[in-house]
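Working notes for the structure below.
Every protein chain but one is kept in place in this view of the complex.
Showing chain A:
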Amino acid sequence: MGVGLRGRSGIISLVGECLRLEPTDERPVIMLLGPRGSGASDAHGALMEKFGPETPFAYVNVGGEQALLPRYALALLARQLERKLPRYRRSHFPRLTLGLLASDHQLRMTSLAEGRRNIRRELDAFQEQAEARYGDYLAAFFEVAGGAVGAPDGASTAALALLRDALRRGRRRLPGRKFTSSAAWYGGHPLLRSRDPWEALVELNLWRHDGDEDDQERLDRVLFSALLEDMRSNVRHSFMPRSYLLLLDNSHTEYGRRFLDLLIRARHDDAVVAGADCDPLTVVASSNRWLPRWGPATGDQWPWRLRGPDRASLADWREHRPGRDSDDTWWYPLRLRDLNLDEVRIRIELELRHHPDLAPFTRLAPFVHRLTAGLPRAVSLVLELLRHSSVPVEDGAEQDRWLRTLPDRTPREGEDTRTLAEAALDHLLRGFDPARRAALEECAAARDLSVGTRLLGSGDSLFGEVRGRWLLHSPGAVTPALHPWLRRLLLWRLAGRPDDWDAVQELLAEHFRSEGRPVQEMYHRLAAERIDEVTGYLVERFPVVPAAQWIAEFNTITAAPNRLGQAGGPLELLADLAPDEPPEAVTTASVIRELITVRWVWSDPLADPGMRLNDMIADGFNQLSRLRRNDIVALFNEAERYRHWRHPLTSAGEG
């Protein structure tokens, strides 16, 4: 399994299951959903590497700069699926090719009858011209749409080699084999009025060159139907694969959505409406948007609930798929989750094989996980930066100081001169204009994004956009929070605007005060560095609430973001936060104040990358326990927890 698919083993086994199904069995359109950087492209690369050598596959990226009309996507797809594999005979797509050919050039005719008489001769002539120029007709589509088949991001060299092989040109068809021999199929197609094959082809031509939008769509539907029929026809023969694999990257784009709509519709028309066999195409599409056809992004009106990739299987799909009458029955949406700590650690170790210079940083796995919350692309970016920077390799204060400003670091090598924060934000928020991005930076100050967007006047559209891009952490959770990595980066940017930072924190604190939610208020007070106010609140609460509740409030408040100075390690940061006059005696207030500052610094992975403040926090809780007469077990336990810190596998809420 490739690095890219760590934590997504279910996807591999699911696709394997689909490819092993009988050719006429029903199979899902697997949707990999997640924010940009959640590893969908990696998954495509890994699937290509795993199944490419033995299965005809096509990779089409519909998220490129170039608009990819469905007919072009189909041609690219068929051209790749025609690849000759040792264990199978070569697949052919004569109906699709004839449909493309018939709708390619405008036919010279004055009447349908004349068109009917001439079409065969003209189509044969077109085919010969294309073959003379490109080797085969489908290869001609590379001239205009070749950009959509570039390798997915992060594809391995093995995957690249497979893709190159699938795209290899120059296979000349045997002379004399004309696509017009498959014309009969068009004569029987329900979307075409003519029962005569040649008239049907003329009709296709007219739709393309003289038709309206509906005609164009009908043409696309016929072409999709032709592709699926070609596949069904291919797999009926011996020495043919049971299934074809289509990897559709970035399918949330306009043309990607259109492609998926047409595909789902063609499959549904054939398999459900017409009652024919299901086509043997296994589709793995990725999208980092909620697709509009699924209804509102809340997902309330879509019969599907997102499934996790770990236990994805055909049995799971069959169990959860909606009834066959709805075309929603074909989807199988899998939400790509973030990597857990162990997966981050394994990923670093796997990358060590290729980049031995990462060896000193294996210890930093918890730091990387705390920082990125396990978003695959973020993990890669950080590792890339570590590899290409002059970061001190020794664990210690110097390394802590270097890591303190990690988001502002740029790789020592390479053409990209953007800082880590800029590069990551550009990628995550592609398509956001600067104003919306600035607004989002401010909204990120709120733990609950919906509160932020409402209070800061950005409105529902920004929230909807963020939710549609799968940028909310833990979808379906009560508090719709931004993904921790994105939020951290946005707040890092906001910290560069101190006045705005303070104003936003003040606004939010006031909001929560008016709402009567003091813990949330204190969270924002601490973010605004109003330590004494926070101390006052927590000192006051200490004797009146149970220790466990106090600890919970304390943890929530001290998880607040900070805009502390960028120089120095955790101890230096703490020194700056110390009271102007050191207390003369150990009091509850002095202990709590210190505990607040220590944990506040500690909870920012950039401020305390090595979690060196664990012991200080443990000491603080010990001291607190001495200052309380009863209900001290929770305090002891908390002290123990920090003293023997074990980083949680997935939760990024702490630290």
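Details
Following the convention adopted for this analysis, a residue touches a chain if its C-beta (ideal position, glycine included) is under 8 Å from a C-beta of that chain, and two chains touch if they have at least 3 such contacts; residues count from 1.
To be clear about the criterion, contacts and distances are computed from a predicted model.
Name of the non-displayed chain as stated in its UniProt record, restricted to "histidine kinase", "Xylose transport system permease protein XylH", "Mg-protoporphyrin IX chelatase" or "ABC transporter substrate-binding protein": "ABC transporter substrate-binding protein". Check A:209, A:237, A:293 or A:363 against the missing chain and you find that the one touching it is A:237. Although one chain is not displayed, chain A still touches it through residues 23, 86-89, 235-240, 242.
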